[in-house]
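Removed from the display is one protein chain of the complex; every other protein chain stays in position.
Right, chain A next:
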Amino acid sequence: MRRVLGVLVTLMLLVPLTAPGAGAQGAPIRIGVPVPLSGGNAKMGDDIAKAATLAAEEANAKGGLLGRKVEIMSFDDACDAQQSVTAAHKLLDAGVVAVAGGYCSSAAIPASAVYHDAGVAFVADASSNPKLTDQGFENVFRVIGRDDQQGPYAAGFMMKTLKAKRIAIIHDNTLYAKGLADATNAALTGRAGVQVVFFDAVTPGEKDFSAVLTKVKSLKPDVTYYTGYYPEGGLIAKQFKDLGVSGKFMAGDANNDPTFVSEAGNASEGVFVTSTPLPQDQATAKAFIDRYKKRWNQDPGPYSALEYDAVNVVLNAIKQSGSADRAAIVKAIAATKMYRGATGAISFDKKGDRTSVLYITYIIKDGKFVPYGVS
C-alpha cells in the first residue's frame, strides 16, 4: 500500500510539469503583471491587476494591437523575493513581451534581474525604492516617483507648512519604508532649527506599539512621520492619539488607503499623508476612474491609475515601434516622450525613472482623504 502510494504521489507531482508552455506565433500579445495576490498586500495586488485588465480590454475594444489581441497574465509574487523570481520565470515562460506591475520593492528588485537577463521591459507601477533603477538595467522603468523624491518633499512640508522643529521618524525596516525614512532624514539633517529627535523602526505584523510611542512621547515632537505600510500605520495613529503624544501625525504614501482610516477610527482625523495624488484628485484621471468604476463596481486603489499608465506605456511602445519584439519594446519605452496618461504626462530619464513627479499632502477629514494645499 505504502509503495503504491509512493508511486501515485510521484506521478501526481509530474502533473504540473505537463502544463502547456509558451504561446505560438499570431497568438495574443501578452503583458505580464506580477502582483501580490496573497498575504497582507493582496488588496493592493488586486487593485493593480484590475487596472491592468481594464487597460487591455480597452485596447482590445479598439481592435487590439498590430492586429493581435492584448492579454494580461497576472501572477502572485506574494511580495517575496524568492516567489517573485519564480513568478518572473513563469511570466517569461508564458511568452510575455513586456512586464508592467509589481508592488513591493523587495520583490521587484530580484525579479528585475530575471527580466534583465531575458531582455524584457519591466515598467514598475508602485515600487519606489531608488535601488530598482539604480541597478543600471536599461530595461527597467517606473511610473511612480522614487522614495528619495518623496523624502525631500515630506521634509519640506514638515518644515515649511507645519513649521516643525522637533521631528520623529518611524519606519518598519522594510525596503520601502527604510528608504523613505532615510531620504526624509537626510533632507532634514543640517537644517537650522530643525532636529530629528527620534529615528527607529517598528516590527511589521505587531499590534501594540506603545513602547515605541511612549519613547516618542517623552521627546515631545512637533511632527511624527511614519513611513511604513497601512496595516501598522492605522494602529500606530490610533495608539499615538490614545497615548496623547504631542504634535501632528503624518504618514507616507503606503498609508493612502481607506483601511488606514477604518483601523485608526477617530484618531485618523487630522492625520497628514504624503502621497502622489490619488486618481480622483487629478483632472487627467477622471475618465479613467469612471471607466474603472463602471467595469469593476468599486473605486480604484491608490496604485490603479499608475498601473493603468504602466500598461498603456507598454502598449503605446508596441504601437510606436510597430513590433511586439522584446528588445524593440525596451527601446520604444525608453523613447517615450510626454505620454499623456491618467496620472499626467510620462517621460523617462536615462535611469528609467519618471521625470517630474508630483507629490501632495492629504489631510484626513471625516474619514476622507482631502488634498491639503497642492505644492
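Going forward, a residue touches a chain if its C-beta (ideal position, glycine included) is under 8 Å from a C-beta of that chain, and two chains touch if they have at least 3 such contacts; residues count from 1.
Quick note on the criterion: contacts and distances are computed from a predicted model.
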- Name the chain not shown, per its UniProt record: "Multifunctional fusion protein", "Branched-chain amino acid ABC transporter permease", "ATP synthase subunit b" or "Multisubunit sodium/proton antiporter MrpD subunit"? "Branched-chain amino acid ABC transporter permease"
- Item | Contact partner of the left-out chain, one of A:T53, A:Q150 or A:T174 | A:T174
- Message: Touching the hidden chain in the complete assembly: which of A:T53, A:N129, A:Q150 or A:N316 does that?
- Response: A:N129
- Spell out the interface residues on chain A facing the chain that's missing from view. 3-7, 9-11, 13-17, 21-22, 37-39, 42, 46, 75-76, 78, 80-82, 85-86, 89-90, 92-93, 106, 109-110, 113, 117, 129, 131, 135, 173-175, 177-179, 201
